[in-house]
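Every protein chain of the complex appears in place save one, which is left out.
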Amino acid sequence: MSEQLPAILLLSPLFGALITGLVGMTDHRRCFPILATALTVSLFCAISLLAQVVKSGPIDYFVGGWDPQRVPLGIGIQLRIDGINALLLVVITTVALLTSIYSIRRAGEENTEKTPQFYMLSQMLCVGLLGITVTADAFNLFVLVEVSSLTSYALVAMGSKPRGTMAAFNYIIMGTIGASFYLLGVGYLYMKTGMLNMAAIHQILSDPNVGHSPTVYVAFILILVGVWTKMAFFPLYGWLPNAYSYCPSTTSCLLAPLMTKVSVYVMIRVMLSVFGSEWIFQSLGWSHTVVWLACIAIVAGSVLALAQVELKKMLCYLIVAEVGYMVGGAWLANHWGMVGAIYHILSDAFMTLCLFIAANIFIKNRRAERIDQLEGLFKKMPITTTGFVIGALAMIGVPPTAGFFSKWYLLRGGIESGQWGYVVALLISSLVNAILFFRIFEVAYFGKNPVESHDAHHDHEDETQPSSVGDSTLFSGEGRPTTVIPLLITAAIIVLLGVFNGPIVEIIQQALDGMPVVGAAIR
Amino acid sequence: MEFIQNSVLPHFNYWVYVILMMIGLYAMITKKNLVKKLIGMTIFQTAIILFYVSIGVKTGSTIPILEHHAEEHGEAVTDTGGHHEEAPGEHESHDSIHAVDPDHFANPLPHVLMLTAIVVGVSTLGVALAISQSIYKDFGTLEEHEILEKIKQGGPGIDV
Amino acid sequence: MDNAVHSSLPLWACLASLLAAPVIVLFRREPSLREGATFVSAFVKLGLVLAMLPIVAGGKVIEFTLIDGFAGINAPIMFRVDGLGMLFALVASSLWIVTSLYSIGYMRGLHEHSQTRFFAFFAISLSATLGVAFAGNLLTLYLFYEMLSLATWPLVTHHQDKEARTGGRTYLTYLLGTSIGFALPALIFTWIKSGGDLSFGGDAILASAGLSHLQGLVLLLAFAFGFSKAGMMPFHSWLPGAMVAPTPVSALLHAVAVVKVGVFCILRVVTGVFGVQLIGPGGLDVGIVLAWIAAFTVIVSSLIALSQDNLKRRLAFSTIGQLSYIVLGAALATKLSVTGSILHIAAHAVGKITLFFCAGAIFVATGKKYISQMAGLGRTMPITMSAFFIGSLGVIGLPPTAGLISKFHLVMGTAEAGEKGLLLVFLVSTILNAAYFLPVVYQAFFPKAGTVPEGTPEKFSWSTVREAPWACVVPLSITALLSIILFFGSGFLRELVGQFVSGLGF
Partner (left out) sequence: MKWLGLIATAFTGILLLSATPYFPSFGDPNSPANAGVNGGVSVSQYYITETYTDTKVPNIVTAVLADYRGYDTMFETVVIFAAGVAIFAILRSFGGTTIPSHPTAIDTSVEGDHQRIIIGMTCKLIIPVIQLFALYVVAHGHHSPGGGFQGGVILGASFILMALAKELDTALARFSEKRYLALACVGIFIYSGFGLLCVALERNFLDYGILHRLMPATDEIMARSHSMLGVEVGVAFTVTAIMFAIYANLSSKGRLEQGF
């Protein structure tokens, strides 16, 4: 049974959605248990797959039994799990599980009688994302991108906020353009190689007279533009801020950490497995321009985040900046840049999840969208605020959180490959992040306008009697336990991911041995 | 002229698909009315379907369905264009079709892929229409500039 | 290193105060229990540090690896206690006990609000300070350095008023800005140049890295300005800004813990990263540039201190000057100057903490902040003012106090390095130190006729003495006496430092 894991991994959320469809409609309370079991099964599969990959290298799984011994490669659809996507599988399932715990009560409140639909859509989104991560077939990737995009359009449009539906409309238009460009790119590749399987295409592209024809260059541009639109890379990010800040809170917690990161993974998979790093970094030679684009993305994302008034909008612009990190890292044409980019995909997913859950709890409890309405958080909600602080410190890049180590590898890649613009952009963005988050801590710590200067000779109430928190229980000011516990788990994961980044990076490097980044510096 | 001869005529389909696609893209970006944007989106997707299908065309080939005939027709039919009435349903011996000549049949793969793309197009269009209806319910208009106006004013209904 | 002893003592010393923080929060209802917890953890911490003293004094080095290597960066989070780390830990933990006593008196005296948060974060920042002291490699050092900046922010902005907000803002923009802006890239550049080895043991990290003069200079300055807690101009203005904090915070953190961490990091950079050969004229000859920047800071800060009327701001600027002495000594990289600069950490800590305690006592007792109001204060607060006198002697470097020993080594070191100009700088700055301390003392005991604010008695008599609460006066007298004791009994300190310096391979 153990070699059927990729299938079970994908099927359990799919069956979860179907059972919710059949059973959940009548009694909404049944929906969550089904969701929880489905996601736990796929989490278990993801972890055992990761163990298998670490033990015995990449796994190839041929759907329909069309394995290469019987039929030439590319007849059936192949799934391939190596170090990189095994880790991403675990991240996706963990984030989905944590979001489902967060949504136990919140989904009911926000979508009232459509809770089963919400759970069905989120499970199908998980199927789409897991499928994208696992597939090794270019067209199959398009179909799964469509599955995940369609469900995310619906999840964004479900909310009661009118602006949410308008944002969903823009998201559909941009998303379809992106997916169609990707489809067109695959079409161009198919026309030149006659193959759809990534490894087969790579083989055929490696001989120069096919590989260097303008069609393949145009195909690469199309795929790149398509994937950049899906990941909201700087010039094409128009849809992201509105979509993620006006959608229901449970959707933002599910979409924000996953959608853009999986699209970055798709870009890296296409770059390494389909075109190969030699083709991209030597014959194409765009790495400088793309890294400069990434620098613009990082700086613009951070500065725009600085200009925001609403908390969730600010976090969305931070996502745009983080995408700039990853794209820049991947395009440094340097081993450590690529390792940094992949590690950042993992750490950034959890960082974004932590910040979004905390932001949603603040907005729900304080009924305040804007940053300056969040005063007195340290006193009222100490536990949630500590979770937020850990997420923020990770975003700034303070050790021992995961954010620091991903910046470390990206900076190392930047310095070694001599892209000083990228190094400077990273530092500027870290500083701007510091300002951003300390501005929030200040409001949370001081309150909107602190009392006049302290010269009055200490007429404060005496501290000796219990402080003004005066809370009988520890959780009185906090959100509901089902919302705070996932936050704390995510914060813990961020720190653990940071502290134990050694083994994770070792797995990534093992996977990268298979497809070395050309001009790879000494490890 | 010879540019037309050797680069436009043999790729006539591909020129048409690019033009169609650009019309769709232009409509999506610049049209104000939401439904017109959706029409642009559909044109955009249909153009890609045209591109894919025109990859798999082989001159002188028929649809990729293998005919099974009585014994006399052992080798595959090579004359093009000949019509054959189909032996009704039953096929006597299983191996009546062997040594099929690939050039005789069109390339099936693009057709399969485009079946999926059409279905995806329909689904996206359906969801987009549903969203535009719910926008109409909230904003009362489908003109993008009017909607943005209403959002800017932040009417009571807006920031619910 | 052959004589490495593996023991988890440094970890427990670090954790002693970190674990106290939750205990303090738990006892937020019973103030006496809460203060008791702080005291217990202070004594436990000092006990653990003293337990490590004989091992280190015997020439051994205590190593303990917390989390072993990260694949990408094979620099584990590890502790490595050597002479320098031991000295700094001794100073920090012993003075923490005294400061705890003092802060109880101060906070209760002024009925300060949210004391629980104060004591909790105080404990956390102490554990970060020890973390830096025991750091075994540059990465652990940077880790605890960042932790200290974040842990001290709530202390600096304790009053939660407008000034505290601006003070906190400058405090963080400078510390976090420079550490991420300069120290992080420098750290990564060192890591690449040294091929992935960041540990301080054995020979210096960049000794064999073949740096050019320019690269070495840029790297050294990046580190010097990156660790801006050392208060080098132009990144010094966070320190006067942080005077917004309550006095115990200024006393321990800005006289002992925070600023000394900055200087300690620069000493680690000079001795551990570059190595004394590379810094000095024999190697890349970059140390002299840093020395002149430090000299410039000394002169300018002493001049500014002269013009400050607010006592705490004057003390702040004097601290900036004294810190630059230590950086100067390190930058000259001769045997005597490095010994002098390490000793000066201890001497200045003891001296400056006394002065801050006195400033706090004066504020608690009389509410006065400005030196112009302090004429004739000697009559009503004799003990505080005499302690202030001893403290200022310690900072100026006059005989009965430990300041003399460290300044003597520094001056001899400069002479050894043959830097005539810097000798002149030392002379001028000593005169300036005297110029901005002694008038305060003289005016307190022998005020001129017109300057005495009304209500101060004509002549001194025990009946008119109104001192600050005993909990403030006792600590400041202890630290004053400590400054004198260190003068006479500085043998074990010098031996500890000498042993560390000899290991640097002069």
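A few remarks follow.
Residue numbering begins at 1 within each chain, and the chains themselves are lettered A, B and C in the order written.
One rule holds in what follows: a contact is a pair of C-beta atoms (placed from the backbone, for glycine too) under 8 Å apart; a residue touches a chain by one contact, two chains touch by 3 or more.
Bear in mind the structure is a predicted one, so any value in this text is a computation, not a measurement.
Taking the full assembly into account, the omitted chain touches A, B. When the full complex is taken into account, the listed residue touching the unshown chain is B:Ile131, out of B:Leu34, B:Ile49 or B:Ile131.
Residues of chain A that touch the chain left out of the display are 1, 4, 7-8, 11, 14-15, 18, 21-22, 25, 61-67, 71-77, 111, 113-114, 117-118, 120-121, 124, 127-128, 131, 139-140, 143-144, 146-147, 150-151, 153-154, 157-158, 165, 188, 190-196, 204, 210, 213-215, 217-218, 221. Mapped onto chain B, the interface with the missing chain covers residues 7, 10-15, 18-19, 21-22, 25-26, 29-30, 54-61, 63-68, 89, 94, 97, 100, 102-103, 105, 107-112, 115-116, 119-120, 122-124, 126-127, 129-131, 133-134, 137.
Note that only the chains that are shown with their structure count from here on.
Compared on C-beta pairs in contact, A-B and A-C come out with A-C as the pair having more. Located most centrally within the structure is A, per distance between chain CA means and the overall CA mean.
Centroids of chain A and chain B (each the mean of its C-alpha atoms) stand 32 Å apart. Chain centres here are Cα means. That of chain A falls 43 Å from that of chain C. Residue positions of chain B in touch with at least two other chains are not found.
For chain C in complex with chain A, the residues that touch the partner chain are 28-29, 31, 67-73, 77, 107-108, 110-116, 139, 142-143, 146, 150, 154, 157, 159-165, 168-169, 172-173, 176-177, 180-181, 184-185, 188-189, 191-192, 367.
Put simply, chain A touches chain B in their complex at residues 139, 143, 146, 150, 153-154, 157, 160-163, 165-166, 168-169, 172-173, 176-177, 179-180, 183-184, 187, 190-191, 196. Touching chain A in their complex are the following residues of chain B: 25, 28, 34, 37, 41, 44-45, 48, 51-52, 55, 109-110, 113, 116-117, 120, 123-124, 127-128, 130-132, 134-135, 138-139, 147, 151, 157-160.
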